[in-house]
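Okay, so here's the structure we're looking at.
In this view, the complex is presented without one of its protein chains, the others remaining in place.
Note that the chains take the letters A and B in the order they are written out, and that residue 1 is the start of every chain.
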Amino acid sequence: MSGANALEVHNLVVRHDMLTAVRGLSFALPVGGRMGLVGESGSGKTLTALALMGLLPMGWQADGSVLHDGVDLIRQSDRALAHRRGRTISMVFQDPLSSLDPVRRVGYQVSSVIRRHMKTSRREAERQTIELFRQMSLPRPEQLVRAYPHEISGGQRQRIMIAMALACYPQLIIADEPTTALDVTVQKQVLRLLNGAVEQRGCALLMITHDLPIIAAMCDTVAVMYAGRIVEMGPVGQVFRSPRHHYTRGLLESQPTMDNIALDGSSRLTSIPGMVPPLHSLPTGCAFHPRCAAATEKCVAEVPTLEGGTRRAACWHPVESMAEAAAS
Amino acid sequence: MNNSAIPAVQAADPPTRRRLPRNASLIIGLVLTGIFLLVALASFFYLPSNPNVPDIRHRLLPAGAPGHWLGTDVLGRDIVAQLMVGARTSILVGAGGATLSLLFGTITGLAAAAAGKLTDETISRGADIMLSIPGMVTALVLAATLGSGALTTILALTAFFTPSFTRVIRSAAMGVLQEDFITAARLYGRGRIFVLARHVLPNIAGVMIVQFTLYFAAGILTEAGLSYLGVGVHRPSISWGMMLNEAQQQVGVSSPLAIWPGFAIVLLVLGLNLLGDGLRDVLDPKLSRRRG
Partner (left out) sequence: MTIYVLRKLAFFVGAVFVASVAIFLLIRGAGGNVAAVVLGKSATPEAINALAHVYGLDRPLPVQYADWISNMLRGDFGRSFRTNESVADLVTARLSISIPLSLSGLILGLLIAIPVGTYAARNVGTPSGAVLALVSQVGVAVPVFWAGILLSLLFGVRLGWLPTGGWTPWSQSVTEALRSLVLPVLSLGLIMAATLIRYVRSAVLDVMNQDYLRTALAVGMTRTQALLHVGLRNAALPLVTIIGLQIAELIGGTVIIETVFSLPGLSRMILANVAAREVIVVQSTVMIIIVFVITVNLLVDLLYGVLDPRVRATR
């Protein structure tokens, strides 16, 4: 069963003292699959990623099970986990400037990962690093390996982070908002390179972002997170074309796209009323109910479950479909 | 750049409610400092005996001797009385040095932060130069030229604490000057001095209080050192550092005389440092996080 999946998460809970930021997350990511995890800041998506990597900040604790490569990552020793990170599972972080060691050359930072996990000679690791830089379309890789992070552009830095993450051919790569810190003009290029490299290596991708178009372009399934839970998941096309959860629908409608900005200046751009609830005062029942127009007593009292096949939504009163909603 | 999820936790922890009761540093610091302040005050009204008048018949009495709680020194002078006057000296000199350097440091620091690039360069480089001159050596030179004494010691402390204050005040003031409400006040037509007095000073008051406390402590340590060397205060003023020197020179280190003044210094300096750290947590949460 787990042989077919690069990652299987069962009932993941992430908490800090009394605060629970991730409240029972379950999903599976098949080998070579690409899944988008979408949600606003504070929805728990970054903590989910860090929990999968075993990199939670001090004081945070994860429960549940995370099956990857035949083992439960949550129950691994620190040493065993360290041995996996960067080798079978790796991560690309949001801000490439602060994520790279400022006092070491970028080439060294990549080649030392290769030497650590592949036990190659220094010369071989350096050769592979240059090759990786070339695959990432970095200019003049032979010179660039000798640069320090502050000497190169943001897009180049993030491509180096990606090269570092891919260096040991991992089965799974987790990308946490990999383009948020970049200029709009280079975002596309970085995503295209990430996409290509992932595809070529057949490695699974978990893409964490609040940017729906990125998910649409890069992933085959999507999970929408709200207040520490998945509220809706399914194939990207289906979820985005006809969302079932009112939150997903709200998210989609608040996206500025060329479609919903009419040329006469009028706009169908809407926003979801209210704010993401803080962790210490999460609403009862469906956490979205205070912001939901369709909420009833039941939504206040009971937590809706996420059941069904590939297409699931945790809502007591699901949106019927975009077409019907528009018609009524 | 931290994870988006982390700030939510901090927001969940109301800072004032969580900090105050748990702030053991503040409480211990207040108690220790308070005790010494009371002792110093009391020394103006009551002393067990005159700490400067020799009493040859009662030389080197042990602790617990009648009328002499902690005994007497080589000339028969009461140790408790000397410690009490020593507290007075430490606090006056330490507070004097810290106050004067706070005053000069605030003036120069604000000038550096607000009066343009040239002034800033001049003051900042000047402070750097002064910081690279060893304070102890400056104090020796001052003592040599002005003669030693409490006033010279205060001046020496001022000379080598001022540049540190200048730097701290400058960077704190620059932080405030970058805030939007300052820009708003300037756009509103407020003059430079008005903005500094009305907006910047109140916002850096926390930093000033914390720094004052920490340099108060440093001043006491330095005064003790100078008096130990014989270039600080001298009788009829009494300093704990001077007592330690007398004990070591005249009786030897095994004398209990070489113990009590040291304890007094450690407790008072510790108290002030704890108070400073505790105040920092309350007044300046941003800084406390950095310093850990």
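Convention: contacts are C-beta pairs under 8 Å (C-beta built on N, C-alpha and C of every residue); 3 or more make two chains touch, one makes a residue touch a chain.
None of the values given here were measured: they were computed from a predicted structure.
Participant: If the hidden chain were put back, which of A:H117, A:H210, A:H245 or A:R312 would touch it?
Facilitator: The missing chain is touched by A:H117.
Participant: Out of A:W60, A:F93, A:F133 or A:Y226, point to the residue that touches the absent chain in the complete complex.
Facilitator: Among A:W60, A:F93, A:F133 or A:Y226, only A:F93 touches the chain that is not shown.
Participant: Taking the entire complex into account, which one of B:L26, B:L142, B:V168 or B:V195 touches the absent chain?
Facilitator: Touches the omitted chain: B:L142.
Participant: For the chain that's not shown, point to the residue among B:L26, B:L61, B:L102 or B:A224 touching it.
Facilitator: For the chain that is not drawn, the touching residue is B:A224.
Participant: In the full complex, which bits of chain B touch the chain not displayed? Write them out.
Facilitator: So the residues of chain B touching the missing chain come out as 1-2, 125-126, 128-129, 131-137, 140-146, 217, 221-222, 224-225, 228-231, 241, 244-245, 248, 252-254, 258, 262, 265-267, 269-270, 273-274, 277, 290-292.
Participant: Name every residue on chain A in touch with the hidden partner chain.
Facilitator: Chain A touches the missing chain through residues 53, 55, 58, 78-79, 82-87, 90-91, 93, 95, 98-104, 113, 116-117, 148, 150-151, 161, 164-165.
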